[in-house]
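Certain chains of the assembly are absent from this excerpt, and the rest are unmoved.
Chain lettering (A and B) follows the sequence in which the chains are written, and residue indices restart at 1 in each chain.
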Amino acid sequence: MMEWERHDLLDLEELSKEEIELILTTAKSFKEVSTREVKKVPALRGKTVVMLFFEPSTRTRISFELAAKRLSADTLNISSQGSSLVKGESILDTAKNIEAMNVDMIVVRHTSAGVPKVLADALGPSVINAGDGCRAHPTQALLDIFTMKERLGRIEGLNVGIVGDILHSRVARSNIWGLTKLGAKVTLCGPSTLMPIGIEQLGVRVTYDLNDVLKNCDVVMVLRLQKERQQEKFLPSIREYAKMFGINQEKLQTASKDILIMHPGPTNRGVELSAEVADGPHSVILEQVTNGVAIRMAVLYLLLGTKKDGAEE
Amino acid sequence: MMEWERHDLLDLEELSKEEIELILTTAKSFKEVSTREVKKVPALRGKTVVMLFFEPSTRTRISFELAAKRLSADTLNISSQGSSLVKGESILDTAKNIEAMNVDMIVVRHTSAGVPKVLADALGPSVINAGDGCRAHPTQALLDIFTMKERLGRIEGLNVGIVGDILHSRVARSNIWGLTKLGAKVTLCGPSTLMPIGIEQLGVRVTYDLNDVLKNCDVVMVLRLQKERQQEKFLPSIREYAKMFGINQEKLQTASKDILIMHPGPTNRGVELSAEVADGPHSVILEQVTNGVAIRMAVLYLLLGTKKDGAEE
């Protein structure tokens, strides 16, 4: 098997097929740890992992925090609300201060695309992108791909639909990079106002007809609708959106009986998914959450085994 | 000795006398751990305990957190303020997401009565009620009972007075269940507007005369007065309340010289208790806090040793 050499995880765009597969294989072996009586391995004992969240996210934060703790790392939470570290300082100043405390890894979320890259370029500790603006959310895409592969046995040749606000979705963008690298066929679907112009250049197909997706896909990934988009005039109304792009039991009739329904959470029940579908037999939403911890354990483990280029051993 | 079989702790109402006694005995042996040089035992190493607080409470939260850490468990704090996990999701959705991360125990506090029961019915991890609305606060009642027993050698036959806003008090309700099961005689006292109609059916006596309580009780548990109750018209004035039901040195003259004064904290000095009494020789308020950690260690330990009915080993 290949050896892992990368020091930061910024997006799936930069990873090779082999690197993605190594993360998936590593996650598979870590998934078992969380089902043990003693959910802990000593792999990262004495390492310090900092969660630096400039945008609130309980779900992703606790998934990373649990992953780090189950690897025996020490964790530290810093959120920008009420943080004097952050006020009156540039993000880079803040990060350089954290680096100076000899931490090993910084997990960063920020509303602006590119912030994790800026930190990775400037800092010695490993940087993991836990979501930057509308750009990327690589560990979410990895857990999505892990879940598909675990359920369906392969990614190559799968038909995967992504439905919703593609324009603003870092989850969609990271999944497109990952899925196409592994040989899946990706179809995007959503209101035309929320579909990025020229997105086909990434090797995906675009449709505005949900039925086309439901009929032809093995997996449908449903995105969370940010209700603010209506105020921003991207949408005529939430109700109209739900009618056109929301998935309920009735629309699901036309789909394959083995179709998987995925969602990065939290779901707006009654908008993009009916409660029946979210909790129904096709939904693997909670498996995604379970797999998220395993993927993050794998990423923390692989990255912390590497050194910055040129750093002494 | 009996074996513990229960998977969740929702209230003392459902516990048998033997179960309560087993918790008290277990707490006694854990109390010693917190006085050691190394305050830590490996009992729950590799277990994950989540504090899910929808209502703020530093006091109870840190007591549970310390208890978990002294048993070597990993802890995770989730509060509803600023939690994206919580926004736009039902409580059950939130809890199911946490469950999906393979946690072992959820300690929950919520302003609505019944929330811990809903979670316990739906989830695999053990659920501990850390206070739900005006309904129950079982670990508080357990630490109160532990403190009385440690000080007075028995619960059977004790006269215990509970003074204050009985109507809104989950502490009072849980203590009534626990104390009467163990054979104490409970007398309730407070303004008639704050006394639940028909409460005598729980096997308690009601009086509106504080002097009656002070004269006849071995223990007086004083409840915190929520100052909002005046705006809600339950009370003519705080000053009037203090005059009628507040305990000061002068009123204590009529009491037994061995009377114990308890309070679940935080105290409103000068309202329900004078500073002199709160810090005086009869007060065991800080012992209650010390015992709270021991009780919570016992509860975490006993519950985490059990499996959900029907779950495989």
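Of note:
Here, contacts are C-beta pairs under 8 Å (C-beta built on N, C-alpha and C of every residue); 3 or more make two chains touch, one makes a residue touch a chain.
Source: prediction; values computed, not measured.
Because all chains derive from one sequence, the complete complex can be expressed as a copy number, which is 3 in this file against the 2 shown.
The criterion applied here is as follows: only the chains that are shown with their structure count from here on.
Superposition on CA atoms relates chain A and chain B by a rotation of 120 degrees, given as a multiple of 5.
One finds 40 Å separating the Cα centroids of chain A and chain B. Taken in their complex, chain A has these residues touching chain B: 34-40, 56-59, 62-63, 65-66, 69-70, 81, 265-268, 286-287, 289-290, 292-293. Of all residues in chain B, only 45-48, 74, 76, 78, 82-89, 93, 96-103 touch chain A in the complex they form.
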